[in-house]
Structure formats: C-alpha cells, structure tokens
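Before any comments, here is the structure.
For this view, one protein chain was removed and the others were kept in their places.
Here the chain labels run A, B and C in written order, and each chain numbers its own residues starting at 1.
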Amino acid sequence: MGVSRVYLDSGGSAPPSRRTSEAVRAGLAEGWADPERLHAESRRSRQVLESSRSAIGEILGCHAEQLTFVPSLTVAFDRVIGGMHRARRGRDRIVVSAVERDALTHAARFAAGEENVTVIPVDAEGHLDLDALAAALDVPDVSLVCVQHANQEIGTVQDLAAVADICTVARVPLVVDATASIGHVPAPEHWDALIANPADWGAPAGIGLVALSPRARVLPAWPDGQGLDAGGAPVPFALASAVALQERAESLEDTARRLYGLVDRVRTEAAAIPGVDVVGDPLVRLPHVVTFSCLYADGEALVTRLDAAGYAVGSGSACTSDVLEPSRVLAAIGALTHGNVRIALHPGVTEAHVDGFLAALREVVDALRSEAGVSADLPAASPVADAAAGVAQEDVASHPAQVEARPSDASPSDDGEAPSITWPALG
Amino acid sequence: MGVSRVYLDSGGSAPPSRRTSEAVRAGLAEGWADPERLHAESRRSRQVLESSRSAIGEILGCHAEQLTFVPSLTVAFDRVIGGMHRARRGRDRIVVSAVERDALTHAARFAAGEENVTVIPVDAEGHLDLDALAAALDVPDVSLVCVQHANQEIGTVQDLAAVADICTVARVPLVVDATASIGHVPAPEHWDALIANPADWGAPAGIGLVALSPRARVLPAWPDGQGLDAGGAPVPFALASAVALQERAESLEDTARRLYGLVDRVRTEAAAIPGVDVVGDPLVRLPHVVTFSCLYADGEALVTRLDAAGYAVGSGSACTSDVLEPSRVLAAIGALTHGNVRIALHPGVTEAHVDGFLAALREVVDALRSEAGVSADLPAASPVADAAAGVAQEDVASHPAQVEARPSDASPSDDGEAPSITWPALG
Amino acid sequence: MTERAIVDARGMPCPRPVIELAKAVRGLSPGAEVAVLSDDPAARLDVPAWARMTGNAFVGVESPDDGEGDALVVRLA
Partner (left out) sequence: MTERAIVDARGMPCPRPVIELAKAVRGLSPGAEVAVLSDDPAARLDVPAWARMTGNAFVGVESPDDGEGDALVVRLA
C-alpha cells in the first residue's frame, strides 16, 4: 500500500504490541499442551494459564480463582447469561440496558424468552434511566440485571455504583459487560459477573474472560457438557491477554489522559463541521472512543473513502453492517444513524494522526455532500463543541480536574506532546 | 527438567512445528484486525482467512466456501449438531455411535433430549454395528446420524462408505467427526457435515473447523444471534491450521507408514506384557493412535510414573478424568478400564523414543503390580500380538499391502529407520 | 390543515430519504409539513434526527395512503 496507514478502529481488535506478539510466541512454546492432563507438558500449560489469571486478577482487583478464560467473547456472553439465569430458576425475567451489545441481548432473549427481557432506556447521552431500572426491579421475578460499564460506540460510562445499589436492594445479581472499558480505565468494582474482551486491550481476538464474584452461581445451560470455559481457551492468548493488560496498566493514566484529549479534539472539531452529530457524554466517557454522524453522507462511502485516504475507522450505519440495520446504540439515544463514523484510539495514535484524520474527514464529508447536491442544506455546527469545554457540568464538578478544551484552531504539534486536557477519573 | 522428554500424548495438542509457530507469528502480524469490517486492515485479515480456507479445502477435497472456522471444537459440536437438528424440524431423533466424543453426544442430547438419542453399539474392536444403524433408520423420525471417522482413543477407522450408503437410502444427513483423523490419513469423502480439530494436526488449540456439503442445512440454535462461526475464529490460528495441515499433507503417506509401524511395535510389545489388553482394530486403524490397559495397575500412577521417567502419555482410566468416570470408548468395547495408557504419536516421534517408552512401561507396570502384591496373579500375554501379524484378516485382504509385524524381540535400531510394515490405505 | 409536501423515497436506502427530504424543504415556508415515504428502517430514526439537527419538528410516523412503508412527517420551523 502506497498510503501510510492510521488505524482508528481499535474497538475489539488493536494492533498487537511487540510485547504482546512476544507473549503469543512464548505462550505457544510453553503452553501448547492441553492444560487438563497429568504430565509435565500439561502442568506447564496450566502454570502459564494460572500465571496469566493471577496477573490479570491483580489488575482487575479480584482473585485468580474468580477468573475463567473462554474461547471467545460470544461464548462468554452465552454462558454467563444462560448459566446465571438458569441458576436463578423461578425468576423468569432478565433486565438489560438499551445499549448492551447485540450478543448479550440475544443471549438474554434466548435464555429468558424475548417477552421476558425488559429493556431499560437511556437518555440522549446514553446514561441508563436509574428510576426505570429501580421500577423494573420492583417485581420479584427478575433473575439478572445486565448493564455495561461503558459503551463501545459512544463511550458513555455508566454509574455502576448506583446501578449496583439498586440491584443490591432488590437482591438481583448484576452482570457487567466491561468489554469496552478494561485496559482503558480502572476496572469496575461493582459486579457479580464481569465480562472482558482481551482483544480490546491489545491481545489477539480469540479469547474471552469472565470474572465471577464468590456469591455468583452458574448452572450449565449449554449443549456440550463442558464447564463455563467451554472446553478451554487458547493458552498462548491467555498469556498474551495478561501481558497486554499489564502493558496497558503500566501507563493507564498517562495514556488515558492523552487519548482523552485527542478524543476531545475530535469531538470539538467534528462538531464544528456543519450537520455533524457528535454523541455520547462529552465528559463521563471512555478516553479513547467517540462516534459522530454526518448528515447526508453515506456511511459505507465515508468509511471507504477515509480508508483510501489512509484512515481505518468503523461505522454503526446500516449500510456498513451485515444485517443492514443501524446500530442499536445510535437508535437508543436518538442519534442520526447514517453517515456514522466510529473511532477507538489505540495508545500508538498521535496528535498528528488525529489532525490528519480530521482534515481527511472534512474533505470526504464535503465531497459526499457536494456529490449528493446538498452542500447548501446544512444546519449550523452543533453545540457539542461548547459542551466539551463545559467546566461547570455537574459530572466533573466533583472532580478536582479542570477541563480545558484545546482550541479547535490550534495548529497540530508534531512532537506528540499530550494536549493540556485533564482526564476526569472514571469509576 | 533433568529428564529429556518424549511426548506421546498428541491427540488434540501436538507440539507446534517451526512452520506452524511462524504461521502464528505471520497471522498475528497480518491478521490482527477484525475480518468483518470495511477497511484495508480488515480486508487483509479476510484475505488471510480466505487463503487459509482455500488451502485447507484443497487438502480436504472441498470448496473454501464450504469451510467455517469456529472458536473451538466444543463450539463446532454445539453448533453443527444443534443447528442441523433444528433445520430438520419435525424429526426428533439423533442417532450416534457408542464411541463418539462426549462433547458430541452431549450436544445431541441437548438438541434432541436424552430420550431421543439412539446409541448404536460397536463390536469389541470398535466397529459400528451397521445392521443396528440400518434398523435405527427404519423409522422416519431421525434428524441426523453422527459417526466418527476414526476413534481418538483406540484408533479404529469406521467404514464411512457403508455408513453413508445407509444414510443415503434413509435420506438422513451424516455428521462425521473427523477430529482424530484429518492430518493423519486421507480425509473422509462421505459426509454432509464434517468436524475437524486443527490442534490435532499441529495447529494451536483454540480453533475448530466445520465443512458443510452444499445440501446441508443449519438453522441457528444458539443464544447469541451470530452465525455458525460464533462471532469468528482467531485469524492467526486459521493460518496456522492451514500451514500445519499443508505440512502434514506433504508427507502424509510417509509419516503415516512410519508411525503405523511404530504403533504396531507398541501394540506387539505391550501385548507381550502379561495381563495387558491392547484394544482397537490392529489393522484398520489410525497410524498414530493406540491404547491398552494393564491389569492391576492404577491409571493415574502409571501416567505419573511414566511422566517422571520422561514419557508424556494420556489415559482413559476413571482416576485420570475430571469426572472420575472411565472412558466411554473403553466401556463401549468392553475393555479393561483401569491401568489405561493412551498414546498418540506426532511426526517427530522416533523408534528410539518408542523403545525407550516400552522399556519404561515394562518397568513401571512391574513395579506397580509388585507394590500391589499381584505380580504372580497374571494371565499369559494376550493374543493381540498374533492379530497384528495376521495377514489373513479380511480387512487387509483387499489391500495389496503385506503386513509384516516386526518381531517383538528385535533390538531397537538407533538410526530411526522406519520398520518394514506397510500402512494399509484408509478411507 | 397545513400545506403538506410528499417525498416518496421508498426503495431508497439511507441516506437517500433524508437527502430527498433536504431538497424538498427548499423554499417551503415555516409551518409547512413534509411527509417522507420510506421503507428503509434507518429513515424512522434519521428523519427525527434530521429534524432535531436542523431545528425543525418531527410530527410522527403515519401510514401512507397506499399502506406501503412509513410516512415520516416533519413540520418546518
């Protein structure tokens, strides 16, 4: 490829670091044997698995024994939801937020039956309606509550402490999908089951991670007679998961602060393009994730032209999905679903990359609107640019952090210095 | 470890070859991105997957489009059995052989209900009772027949052409578990769905492979709303699967002939130990797999002491299993279940390794019997030693191959030369 | 009854229904209503979002006279 590439689509699949690649190699050399047998090679595989669980447990704040590697994220959702629901027999209803991942929502429908899944709405920024949650738990037939830590598309972080309080009062276990947050912000503290996606923090795709609290109960609700681990996960990827998470943890706050600033820059400058809808909570959000939609632009064309310009991005527009349906998250918050661009930054992304992307974005959006003959039919830029600078917002008022938005007309710095934006501590 | 190691437990997990390790590295470098997105990095992952499927399809004799990688072998059994059964709605019964893998039998019970699974018995060598199969298909309520190509414990190869004829007459799809045979003998030709385990031919554990005939139908019977691929399999392991299978295919016949001879040597010399039950078909079998049981010996102690002597082997004895139940395969053929040793040779195993193993085996078995005080309570050596040399057997009469068993008192050759035993072509 | 323009965008994938809507409102007066006929599920979400972003009002979803698809009605500010 002649064009140098900038990868801005790291949700669920980041480029592997040198250390991660080396961990895969070492894991394959030391952990190729089935960890469930009786001989030395098997014991060595088991040691690799156990060291990996210990290392991850330290970072997540739980015991290694609470952690189970599973062969994929899909398997994690299937078994946790199905198995915990079955263990709560007699309680038929599963409560999920409107912005959960499709695989989780499907698993809930499969386990409880579509008519027994209560979907709790979110507001325009993606925050769960806590009153509606409390009301849904006011009946005694709920087996599980499933609320994500943070959203993989819009970045909004939920108030899990408040969610957990409501669940505790109702004595209903809380399943937390932390597949978009772990490795990027401190791990959530309030859960009975936690689902994590090592590929989201730089491990290879092909392994999932489940944490269960000591009081969580799981009964087999799957075909194969195996345990929660579905017959076992690849040991080399378990080691890579631990090494990649350690690597992220070592510089978690610095990286988060830097990427938070870069996303702020994207939010501000995208919102300054007329007819662009930047969504999600501008402050209480993941440091590295942002999505926005461009009025009159075709999502597939946007992604394809940005790709041709060297920028890999994702999209939640219907035309970019297999099933030709727009993202349920964008629908849940009432966002524009066409012309959607979804970005997740890995730690290697620099300010120069972001500035290059913004320039390419403006060009591509202009071109698509001009081709559609609607360049003159645009509203003024949206007010999101102001919200990003809104130090008076209640969400950050409790933090000592002072949020200074970088002016959108600042020239890009080539030295890669972090912008002077303080990253609010997230729960 | 001070003792040099000989690994003889390669069923489902062989030590990776240099080429396979290199394929994992290359697959991680080129295929880290999610193959389902729209940008260049995703297209490259997709290309890696497609090249891998093409290469495997050429070896298996099917089109790349028929192949699906899934995240694990367990997922393959779950989805193929569940999905094909659901697609045959109105037919409630699944027919399986008595020697299928536990995960497959569990998946059948889950899909059809335990009372709707018909188990077809096998004879003392593990061959399916074809009359019983035909009788079971004499009623119109059967959705699927599941028969393995070859058994992962005893090595016996089924007559799939005859099985397929019976299924064709009854118009019932045939699911073939080829997880123990592919990579070791030519792939089976008669199936509607084929399940393969790349880890069995030297790829890393953590990926499964499914092939569907053009007439096979699968409907989702799983929780997550994903396809047969359960959200996708790890791309680096897909590439490693293809590279490892190519490597095996390049020398399939030579390796098979050599390992077939080594197993013959194990069969002959183990049977020459008094009170040892060598099981499975001595001729129509996998080249690299053998199991036998040692009267009065504790299975766990056998495996542990052989391990301490430098030999990694498996076991189907109850005391070596998680669930403390003996192998269903040993039970189905009426074999002794205690004191069981299970061996699967990878291509790197030499005659010297096997001779060293046999010497260690004799020593360990003697010691265990002496400790139990039953050294004098042994029957004469079993007649299996003769069967291995039985050129008059009908099974090989149709092959031009002349089977010469190596005399059990021959001294081991150190030059690694293959013994002069011809490997019968398997189907 | 207010003036109501009809944009028949049935058979068009997103973002075409919204593009046709944008073209149709040119020169219409404040208070005018436009009904976008569409069978694209994304339009049900995107026409209200267009109204929000452009400062107009989304009136609601109706059934078109011939019953095919949705009639997504906006009122200009």
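Points to keep in mind about this one:
Assume contacts are C-beta pairs under 8 Å (C-beta built on N, C-alpha and C of every residue); 3 or more make two chains touch, one makes a residue touch a chain.
None of these values were measured; they are calculated from a predicted model.
When the full complex is examined, the chain removed from view is found to touch B. Checked against the full complex, the candidates B:Ser97, B:Asn116, B:Thr337 or B:Thr350 give a single residue touching the omitted chain, namely B:Thr337. In the complete complex, the hidden chain is touched by one of B:Glu125, B:Glu153, B:Asp298 or B:Asp355, namely B:Asp298. Of the options B:Glu65, B:Asp141 or B:Asp377, the residue whose C-beta touches the omitted chain is B:Asp377.
Residues 275, 277, 293, 295-299, 317-319, 325-326, 330-331, 334-339, 372-374, 377, 379, 382 are the ones on chain B that touch the missing chain.
Throughout what follows, only the chains that are shown with their structure count from here on.
Once the centre of each chain is set as its mean CA position, chain B and chain C turn out to be 62 Å apart. With centres set at the average Cα position, the gap from chain A to chain B is 39 Å. Residues of chain C found to touch two or more other chains are absent.
Residues of chain A in contact with two or more other chains: none.
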